[in-house]
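Got a structure for you, written out below as structure tokens; questions coming shortly.
One protein chain omitted, others in place.
And then chain A:
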Amino acid sequence: MTGVELHHGAATDVGLVREVNEDAFLVAPPVFVVADGMGGHDRGDIASAIVVEEFRRLADAGYDPARGPAVVAATLLGAQARIAAYDAAQRAQGARDFHAGTTAVVALLIEQSGEPKWLLANLGDSRVYKYNHGRLEQVSVDHSLVQDLVDAGTIIASDALVHPERHVITRALGGSGSTDADYFVLPLSAAERLVLCSDGVSGMIDDQHIEGILAAAEDPRDAADQMVAAAVAAGGKDNATAVVVDVVGLAAETPYDSERQRVSLEEKLGALP
């Protein structure tokens, strides 16, 4: 994408309770993905890896930036087909009732009326936040039981964090339910920083906490690391993954120039001259 330079950071952690990290993420500018696999014995890690693979293929092959939603829909459909095929193969080998599944949040640059914009897509309860002028705002709307309850006025938002059914999602890739993603388009100026994360982050630390980390960490790599570390420190009950993307030139103050972004993390930490 011409004229847009992105800085990014990503981190993931298995957490303190789970044995397998079923989260997967992709940073392949201008395509970013977080996927949260479901069902441990059913190898949710395979399902989330399939989603990431499909979007990596998209990023490698390139896409028509004017047809963003169609491109993402087709990629999600491809992932869905592969997960279904994987399910079928497992069932054929005798795994009864096999259903791998995964959430997906996607952010990629598209063009509309000749201008670059963010296209966001969401399936499930992984989240996209935008951070602008020191304020964090959730953009995606969870496809979850508790979100439905909040929408229906049955519970209030703060109850959702502790609701016993808070991990039940209503849309996902894999399985037989709806695989229609919600789409969002943001002008680049609407978000100096985008955050994609799994519910292992957003379920462990609240939005205020995330906002504080984003405000303090100028480097998106630090921001992603610290979000995941905070989620683990808060209990780490689930796999935690965060991807942070800054649009260079739109950040409130450019923390380093694009030259220095390319400096490896090792050098930044002083391990290299």
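One rule holds in what follows: a contact is a pair of C-beta atoms (placed from the backbone, for glycine too) under 8 Å apart; a residue touches a chain by one contact, two chains touch by 3 or more; residues count from 1.
As a convention for this text, contacts and distances are computed from a predicted model.
Unshown chain, UniProt name, "FHA domain-containing protein", "ABC transporter permease", "Nucleotide-binding universal stress protein, UspA family" or "Transketolase family protein"?
The chain we cannot see is, by its UniProt record, "FHA domain-containing protein".
Would you mind spotting which of A:6, A:38, A:136 or A:227 touches the chain that isn't drawn?
Touches the omitted chain: A:38.
Of the residues A:4, A:84 or A:248, which one touches the chain left out of the display?
A:84
With the full complex in mind, choose from A:64, A:159 or A:180 the residue touching the hidden chain.
Within the whole complex, the residue contacting the unshown chain is A:180.
Kindly note down the residues of chain A that lie in touch with the hidden chain.
The list for chain A reads 18-20, 22, 36-42, 44, 68-70, 72-74, 77, 80-81, 84-85, 87-89, 92, 96-97, 99, 101, 103, 112-113, 115, 117, 124-125, 139, 141, 145, 148-149, 151-154, 165, 167-172, 174-187, 189-190, 198-200, 203, 237-239.
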